[in-house]
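Here's the structure, in structure tokens; my notes come after.
With one protein chain withheld, the remaining protein chains of the complex are depicted in position.
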Amino acid sequence: MRTWAFLLGGLVIWAVHFFTLYIMASVFLTPPLARTLTMLITLACLGAIAFLAFKARRIEIETATDSWVRAVALLGMGVGGVAIVWQALPALLV
Amino acid sequence: MHTVRALLPLLLTAGCKPPPDEAQHMPQADPVRGKQAIVRAGCGACHVVPGLRWPQGQSGPSLEGFADQGLIAGRLPNRPDLLVAYVRNAPATLPGTTMPAMPLTDGEARDVAAYLYASGKR
Amino acid sequence: MTSGSIFAVFDPAGPYAGSITTLAWVLIAMFVAVLAVVIAALWIALRGSGRLKARLGGTRAIWIGGIGFPVVVLTALLVYGLTLTRHLTAPMPQDAMRVRITGEMWWWRVAYLDPSGRPFMLDANELHIPAGRPVLLELESNDVIHSFWVPRLSGKLDMVPGRRNTLPIQADGPGVFAGQCAEYCGGPHALMGFVVIAHEPAAFDRMMAARRAPRPVPDERGRQLFRSTGCAACHRIAGTEANGMAGPDLTHVGSRRSLGAGILPNNRGTLAGWIGDSQAIKPGNRMPPYKTLSAADLQALAAYLEARK
């Protein structure tokens, strides 16, 4: 499970962020409130990714599989992070 | 494109048919312009017009093979001068007809008649 | 029938379509540039010199070409797109002219609204607007989903039953702009056209005033016929007892440029043909054929309708 949590962590957080924003946008339609909430949620998710990345960097490397898992996990967190930032842009620009 | 398609039936029939009937000869009229006028005026709303895929209205008689018809609307002799008058203002030419007057100039009416004669020869 | 520039999206006639055209050109430039980069990279990979191939063959190339480059380009595009979206949906001035257009299978109901939002003039399949002024369209549907699209004036917007969408349009100068239903709505969806006619503001005001002026008493025989034939059950002609709302409003049918929702020229002859057998012209439409009308009656009806300017 730990391995899967690392491999998919960044993307799972992206998904959580996305659906939270989607539900939020559907419930509160007033831009200022939505904007503030978006900022908060986004920061929280980015923080979670950073925490996960910190943990992932410290995976014990014994086999080739371990280093492979670490590389994919870190990259996944990077992609997740970029996607989260993009996901937040609409709330700030629209 | 339009020109080519409109002329196609002419090209196909030109070689193998007798020369145009003198009685239906239409000087200074252009069947190609006639077709455009037919599309613009919407004759197809009531008639099946040869060379016109759509619309193919059923309210009026089909105009296929018009040159070979003896009468216009079953009552007038099929002569160019009468046809020109009829397509422009049918009620005036033949009181009691179903066909209404159409928004065509005299020149356009001549073109339309020319088209009907040209494309009717099969 | 339909008219206007054939280049539609590339030949905008107003600000709402214009800014999208600019965006379209930017996107096309992006398309060409990126495609060129990819093809060049592919070419180098297949046929390039050893040195070039070596630079391309490694994860660094993927990082730059597959991640870095797209992220930069896409971020820029996203910001542009979102800003433009906000700009295009900005609220309209309160006093803007409003028209409600309702999608029907397979034609368009048009209602000009007064400032309080009540319809004061009904029409169908054609919209007259003043040039140079923004007009707000309220889009609704009475049956299935349709989509309102006049490419030279704006992007499209759906007409969803139970909802009301608003679409701003504006034409910079007088002209005639063709549109068509863009959401598949069954049957003759392909033949569901629309025309927007922009007038000089002064001419527009004159036209609207003339339409609202008291109407001369319509010709009695045509009016009788319109009722006895059953037309009045579905069609309305203001100022007469004909008050049917199922079909298009015919108060101004004589001034329309087209018949059958933008598909057929409009004149006394085509009116007669349409009444006689509209199914041959637009198969599947909701109007039944009237093949049994006598010649004289058909003539009189067509003449009567042609006079409804």
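Each chain gets a letter, A, B and C, in the order it is written, and its residues are counted from 1.
The criterion applied here is as follows: a residue touches a chain if its C-beta (ideal position, glycine included) is under 8 Å from a C-beta of that chain, and two chains touch if they have at least 3 such contacts.
Convention: contacts and distances are computed from a predicted model.
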item: Protein name (UniProt record) of the chain left out of view, among "Cytochrome oxidase subunit I profile domain-containing protein", "NADH-quinone oxidoreductase subunit H", "Protocatechuate-alpha chain" or "Probable glycine dehydrogenase (decarboxylating) subunit 1"; value: "Cytochrome oxidase subunit I profile domain-containing protein"
item: Contact set of the excluded chain (shown chains only); value: A, B, C
item: Touch criterion as defined above, residue of C:R86, C:R206 or C:K309 at the omitted chain; value: C:R86
item: Which of C:W149, C:F204, C:Y290 or C:Y304 contacts the chain that the document leaves out; value: C:W149
item: Which residue of C:G65, C:P119, C:P134 or C:P289 touches the chain not shown here; value: C:G65
item: Residue numbers in chain C that touch the chain omitted from display; value: 1-2, 6-10, 17, 19-20, 23-24, 27-28, 30-31, 34-35, 38-39, 41-42, 44-46, 48, 53-54, 56-59, 61-62, 65-67, 69-71, 74, 77-78, 80-82, 84-86, 88-89, 105, 139, 143-145, 147, 149, 151, 154-158, 160-163, 165-166, 178-191, 193, 263, 283-284
item: Residues in chain B touching the chain absent from view; value: 1-2, 39, 53-54
item: Residues from chain A at the interface with the omitted partner, ascending; value: 3, 7-8, 11-12, 14-15, 18-19, 21-22, 25-27, 29, 31, 34, 62-66, 68-69, 71-72, 75-76, 79-80, 82-83, 86-87, 89-91, 93-94
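What we mean here is this: only the chains that are shown with their structure count from here on.
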item: Footprint of chain A on chain C - complex, ascending; value: 71, 74-75, 78-79, 82-83, 85-86
item: Residues of chain A defined as touching chain C within the complex; value: 82, 86, 89-90, 93-94
item: Contacting residues of chain B [partner chain C, same complex]; value: 40-46, 55-60, 91, 96-103
